[in-house]
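All protein chains of the complex are present and in place, except for one that has been dropped.
Chain nomenclature is as follows: A and B, assigned in order of appearance, with residue numbering initiated at 1 for each chain independently.
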Amino acid sequence: MSDYNFKEFMSRPDRLTPGHRMCAGCGATIALRNVLKAVKPEDHAVICNATSCMEVSTFTYPYSSWTDSYIHNAFENAAATAGGVEAAYNALKKKGKIDDTFKFIAVGGDGGTYDIGFQSLSGAMERNHDMVYVCYDNEAYMNTGIQRSSATPMFADTTTTPAGKVSDGKPQNRKDITEVIAAHRVPYVAQTTFLGNFSDLHKKAEKAIYTKGACFLTILAPCPRGWRYDAENIMDICKAAVNTHFWPMYEVVDGEKWTLTYEPKEKWPIEEFLKLQGRFKHLLKPGKEEEVAMLQAEVDRRWEALLKKCSL
Amino acid sequence: MANKIRERLSGNEAIATAIRQINPDVMAAFPITPSTEIPQFVSSYVANGLIDTEFVPVESEHSAMSATIGASAAGARAMTATSSAGLALMWEELHIASSDRLPVVLALVNRALSGPININADHSDGMGAKDCGWIQLYSEDNQEAYDNMCMAFRISEKVMLPVMVCQDGFITSHAVQNITLNEDQDVKDFVGTYNPEDYLLNAADPMAAGPYSVTQYYMEARRGVAQAMRDSKSTILAVSKEYGEKFGREYGFFEKYCMDDAEYAIVIMGSAAGAAKDACDKLRAEGKKVGVLKLRVYRPFPAEEIAEALKGVKAIAAMDRAESFSGNSGPMSCELRAALFTAKQTPDVLSMVYGLGGRDITVEDMEKIYGDLMTGNFATGELPYRYVNVRE
Partner (left out) sequence: MRTDITKQGLDVKWKDMTTGASIVCAGGAVQFKTGEWRVDTPKFIEEKCKQCLLCAPVCPDSCIPVKDGKRGDFDFDHCKGCGICAKVCPFGAIEMRRGEK
């Protein structure tokens, strides 16, 4: 894994083909395309996809955008389905019926991961199937039209937590899924997003795919429609998410070795992240300073706790 | 004719024995009374090296069926077992297994659905899954449960539809009965190996399963499943005949017990058929023209064959071990009436709901039902059907 080479990765054939019907500028497809770059060209994969934008848009009968085998089962069971596929692989390998190397990659949005699919995810992680679960986290149920999820940050305006005369958007803080899965003490857990040449994402994906046992990867994957920004600005938003400490880039090995994989040189105030997105527009009006301060305090609290875990 | 082994086993042991003989590639299961013993037995076979099945101890029945679907799509022979609420939790997945045309097998130990919560036998779980695109085989006793399990993969892999092998919770699942088992190798030879045409783990030609289908495709997809279910009738009969020739126990869509000249018939499924047969024997000894039609295959519903078998019958008691809350009798009874109507047969049909949550039904109850059929007592009271043994 130490021989990671960006240009070599980008020269690998795409395992997610064009012709899918995701929106222009969609973050989910950027995430998955790049995760799959980490599968060695000579290996095979089975993608197990939870119901999501990704699923309805990449396997619309009869068009599959996946060059590998792919199965969509339902919303809440990508991890359980992947566990079944992996069990089949072990059984058929044992019986000498197949000899190719397959990697098992479950894919879900934050709805299919943090919420409805959480039970089956937790079960699959605990059973330690040799698989990677990839969550593309766009912080709301986008496929059904931008409803809040437990990944939605506090004060975000969604269609089930609309900002209004007596509401500032979502009242609760977001769940920290990466820490929750790390508490399963599986071999490898990481969170990342899109920065620069994606080396952080590529390396984590490679590590997750080629570490034996259950691994988990959360990727902050902005949604232009749900977050309300011009599609071309996605990289600015990811950079702000990281530099404000809203989205720390880190990994956890065996549930105990915590490493910050990227530390921003200077910390930006949370407004730098908020101001790029329409979903926080109401927060940047005069009179909402207290709410912004609350959000900032929560970001700081989580960052400090993370640094302690990383022994920094 | 193959060798026979005489044993005494409970229904769950009988099912587990068949699973051991089949040695499926993958079994994913979650414990629920009264089917819990099945994954327990299978786990112990794995632990002792009797089979090399990958057992996946999932965290719920929903995940059990999800993992089974994943394993089957991947190219493995895969199965699960459950009861009651477990099957209800799988409901979404049952449809996916059939629409993906996956030959998975489920051992269902029938138990009442909540609520109130109750762990004993009735068919409300299986009836709740009757319209999910699964073949359903109901078993009267341990022997039939065993034989149905031995046949299940042969049927499912031929027609590419999932199969549910049903038996009554506790009544057969936990009761030890004399049983005749087949030799291990004979079962293996009968079931054969599973070599799917397309599967996820085919590196040479990757497969995509479970698409999003726009409206223009959806009805056509469902139409295809319906045809497969219809076409499965001939396969069920062919496999059952071959099984009979090899092992000496032959089954059809149903068993006709004293039906040749019967004028009064009880139509029933599952373990209570035994009580009906005893009552039938008693009345036959008195010269009464009574019979029992015991359904084995509920899905596909053999409507024409049932109507044909009931030709000449004057009055029928249609016995459902499930309440469908339709206000118009139980599910089997409704389908039986429709089958008779289509065949332009007009016997009197008395619909009965019995045995819910393990409520006993006795030979005497069956005699009384025959008595009512013979005397023309079809009165039902407030509902258009009757309850057996409910306290009024």
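Here is the rule we use: a contact is a pair of C-beta atoms (placed from the backbone, for glycine too) under 8 Å apart; a residue touches a chain by one contact, two chains touch by 3 or more.
Keep in mind the model is a prediction, meaning the values are calculated, not measured.
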Subject >> Contact list for the unshown chain, restricted to visible chains >> reply: A, B
Subject >> Touching the absent chain when the full complex is considered, from A:Gly145, A:Pro171 or A:Gly196 >> reply: A:Gly196
Subject >> Residue among B:Ala221, B:Ala238, B:Ala338 or B:Val390 touching the omitted chain >> reply: B:Ala221
Subject >> Which residue of B:Leu9, B:Ile135 or B:Met207 touches the chain not shown here >> reply: B:Met207
**OP:** Since one chain isn't shown, list which residues of chain B touch it in the complete complex.
**Re:** 73, 99-102, 160, 197-198, 205-211, 213-214, 216-217, 219-221, 223-224, 227
**OP:** Considering the whole complex rather than only what is displayed, give the residues of chain A touching the chain that is not shown.
**Re:** 6-8, 10-11, 14, 16-30, 33-34, 37, 58-69, 194, 196-198, 230-236
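Everything that follows uses one rule, which is that only the chains that are shown with their structure count from here on.
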Original post:
Of all residues in chain B, which touch chain A in the complex?
Top reply: 25-26, 28, 52-54, 56-60, 62-63, 66-76, 78, 92-93, 96, 200-203, 206-214, 217
Original post:
Which of the residues in chain A end up touching chain B in this complex?
Top reply: 44, 46, 48, 55-57, 59-62, 64, 66-74, 76-77, 80-85, 87-92, 94-95, 97-98, 100, 102, 119-120, 122-124, 126-127
